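So the structure is just underneath, and the comments pick up after that.
Every protein chain except one is present and positioned as in the full complex.
Let's turn to chain A:
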Amino acid sequence: MSDYIVEMKHITKRFPGIVANDDVSIGIKKGEIFALLGENGAGKSTLMSILGGMYEPDEGEIYIRGEKVQISSPNHAAKLNIGMVHQHFKLVSDYTITENIILGVEPMKKFAGLFPYVDIRNANRKIEELSKNFGLEVDPTKKIADLTVSMQQRVEILKVLYREAEILIFDEPTAVLTPQEIEFLLGIIEGLRNGGKTIILITHKLEEIKKVADRCAVLNKGNLVDVLDVKETSTKQMAQLMVGREVNFESAKAPAVMKEEVLKVDHLTVKNEDGFEVVKDVSFTIHSGEIFAIAGVADNGQVEIADAIAGLTKVSGGKVLLQGKDITNESIRNRTEMGISYIPEDRQSFGLVLDFDLSTNLALKQYYREPFASKGILSKEEFEQFGSKLIDKYDIRSGQGIKTQVRSMSGGNQQKAIIAREIELQSPLMIFVQPTRGVDIGAIENIHKMMIQQRDQGKAILLVSLELDEIMNVADTIGVIYNGQLQKIASSESLTTNEVGEYMMGAKHE
């Protein structure tokens, strides 16, 4: 018998048009934290979904505790004491914590010895106990809708613990958390390991692996590159294996040369559909040659600020001034023409028309003007020329050049296309909302470079991001938002990552 609790041998999994896992073999020891490292699309989630019973492999074998198994469903995986904490939470927001945890394995009782019913009260007690044992304190009777993201994650963890998992898979658990929450979670994960559980941690963040993992497997484009002993490997080496080439972590950046004021946001207040103030009395300015970043936990009003400036949301109080002109009530097109470029958060719904080809998408903000249109007639050649020019200039990769349907392009290249289009507008103000969400390290590097380039050419840039690393990396000035209010505005050199994290949680005030 081998000393591995989990062995996956020669696993291959194909999806239409792609090999997500190509002959991957890994072995995981009992009681270790085993990390799975790889860029987006490397096949990490797929490999672990196979272990969790969500997919069946096309080829290969799985051994659990030395015994060959075919994991046919998540239920079966649970019987083998395997539990997965998913990247996208699978919770019913109307249900309480307890109801979510017991769903599928409800404890029953009988009323009058006849009518079976779900024994919520007993389950509440059991879950409270469980949560205390593992340091994951929750109130089992609370509804999911009232919980923060990190609390919801606790529920997902409790779900697998309730099912008595011994092998716990975490799929990018820190992607949605603040630095303090990450710290806490990594502590929990270590605690679980010390309690004898086996942990598989999927991530593309190297520091986390360095901090808690014992061993680490690196995947690249579906292939297993290497399995490393974490103690003996530097993060730089890991990054190279992951990307397949040398990477720069820090974007090389000259100090900002700020000139005249471009954007002034003056006591801005925005209400949501329910009339609730999501942006409260926010004021800041951005200068030519400055990258101003808004840092904050998701849903604290940062996106609404960007939307209000771009004209996508109505302002209920205060003013927005662009180069001294009041644009608070201008239409979106007027704002574009007066000089605002906007890279939206949801590139597929708002940034692109997925079923149009690439050249049309690239011309989307100028198509109605000369030379693209004359007297209302669109000129195909102009579209194509312009498209080809941008594809070269910004290195946008696609299957069939300007004729490619945008839907078929990778996320990183879709994003490059949007950024190219927006840069070409030559607007004095550029707004980037989560520009690197869901794109891989190589493309992130590229996007950051483009932002800094634009700054150096004298643009004013507003960056809204949930990635603190990104903000620390590219911003000249940081505004931290919490609960719709700016907690702190300061130059990026004067703040540490941890300080920003504390402001983000509302734990620290001016």
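Rule of thumb we're sticking to: a residue touches a chain if its C-beta (ideal position, glycine included) is under 8 Å from a C-beta of that chain, and two chains touch if they have at least 3 such contacts; residues count from 1.
As a working rule, contacts and distances are computed from a predicted model.
A chain of this complex does not appear here, and its UniProt-recorded name among "ATP-binding cassette domain-containing protein", "Phosphoribosylformylglycinamidine synthase subunit PurQ", "Inner-membrane translocator" or "Phosphate transport system permease protein PstA" is "Inner-membrane translocator".
Of the options A:18, A:105, A:257 or A:298, the residue whose C-beta touches the omitted chain is A:105. From the set A:94, A:260 or A:346, the residue in touch with the chain omitted from the display is A:94, counting the whole complex. Of the candidate positions A:13, A:86 or A:455, contact with the unshown chain belongs to A:86. Interface residues of chain A with the unshown chain, by the touch rule above, are 73-75, 78, 86, 88, 90-95, 99-100, 103-106, 108, 115-118.
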